[in-house]
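Then we have subunit A:
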Amino acid sequence: MDCEFVPSVCSYCGTGCGVLFEVIDGRINRTLPLKSHPVNQGKLCIKGWNLHEYINSYMRLKGPLVRENGRLEKATWDEAVNQAARRFTRIKEEHGPDSIGVLVSAKITNEENYLAQKLTRAVIGTNNVDHCARL
Partner candidate 1 sequence: MAGTQGNFKVSLTENPRYIDMDKCIACGLCAEKCPKKVDDEYNEGLGKRKAIYVPYSQAVPLKYAIDDTICLKLTKNRCGICEKTCPSGAINFADKAKEKTLNVGSIILAMGFESFDPSGIDSLGFGQHPDIVTSMGFERILSATGPFGGHLCLPSDKDHEKAPKKIAWLQCVGSRDENRCSNAYCSSVCCMYAVKQAVMAREHSHDPLDCAIFYMDMRTHGKDFDRYMEGAKKNGVRFIQSRVHSVVPSQDHQGIEMRFIDPDGTIQNENFDIVVLSTGLQISAACVDLANTMNIELDHGNFVKTDSFNPVSTSVPGIYACGVFTGPKDIPQSVMEASSAAAAATEYISSARHTLTKEIVIPEERDTEYELPKIGVFVCNCGTNIGGVIDVPDVVAYARTLPGVTYAEENLFTCSQDTQDKMAQVIKEKKLNRVVVAACSPKTHEPLFRQTLINAGLNKHLLEMANIRNHDSWVHASEPARATKKAKHLVRMAVSKSMLLNSLFETQLPVTQSALVVGGGIAGMTAALSLARQGFPVSLVEREQNLGGNARKLFHTYMDEDIPGQVKTMIHQVNDHPMIHTYLGAVIEHLDGFVGNFNTTLATPESKVTIDHGVAILATGAVEAKPDEYLYGKHDAVMTHLEFDGRLNKKDPMLDAAEDIAFIQCVGSREAAHPYCSKVCCTHSIHSAVEVKKRNPNANVYIFYRDIRTYGKRELIYKQARDMGILFFRYDLESKPRVTPSGTGVNIRILDHILKMPVSIDVDILCLASRIQARDNQSLAQAFKITCDSDGWMLEAHQKLRPVDFATDGVFLCGMAHYPKPIDESIAQAKAAASRAITTLARSSISVGGVVSRVNEQLCSGCQGCIEVCPYNAIQMDEKKHVVNINAALCKGCGACAAACPSEALTLEGFNNEQIYAQIKSAMGA
Partner candidate 2 sequence: MTLKRIAFVQELLKFMGLEGRLHLEWISSAEAQKYVDVVTKFTEKIRNMGPNPLRAINEMKKAG
Partner candidate 3 sequence: MDMVKAAKELLLQDRVDIFLGYHKLDGHQIPHGFTKARVADLDQLEISLNRYPLEKIACDLAQKDPTLKIGILARDCSQRALNLLYTWDQLNPENIETLTVNCCPSSLSTHGDCSYLKPKTTGEYKKAHGIDYNDSPKDFMAEHDSQDRLSRWMYEFQKCIKCYGCRNVCPVCFCKECSLEHPNLVEPGVLPAEVPIFHLIRATHMAGRCIDCGLCEDACPAHIPLRMLYREVNDAVSDIFGYVPGDHIEKSPFSIIGKTVELTPAPMDV
């Protein structure tokens, strides 16, 4: 049996707490706070402590799905993105750009966050953009 520990950074919010993944036989089994990390100094919040759970979750989304006739069906990225774009365009045409809001996440990179707000303001045309961890 193999047991190793992999230091990493918590991906939940912008704080950047150091975490330590307990990896048993290639599978993440537990998250521990990284004691020597300067940011969190061996402490974590409830989200950090459960960081490993979604990786192994059976509910984890592994590819794009599109709802057709009330059922989620597997789709290609192109299909999914096109579908989303079509629907957003229609909403914007029917109800105006302020009927759309965007909430971005700390789980994506800074650059991606930047792109998201750019998309919201420049493409959709609204200031309704916010972030889950507005620290």
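Heads up, the rule we're going with is that contacts are C-beta pairs under 8 Å (C-beta built on N, C-alpha and C of every residue); 3 or more make two chains touch, one makes a residue touch a chain; residues count from 1.
The candidate set was assembled so that all candidates are chains of the complex that A comes from, given by their letters.
Bear in mind the structure is a predicted one, so any value in this text is a computation, not a measurement.
For subunit A in this complex, the touching partner among the options 1, 2 or 3 is candidate 3.
Looking at the complex, you find that subunit A touches candidate 3 at residues 1-5, 7, 18, 20, 22, 24-25, 29-30, 32-37, 40, 42-46, 48-49.
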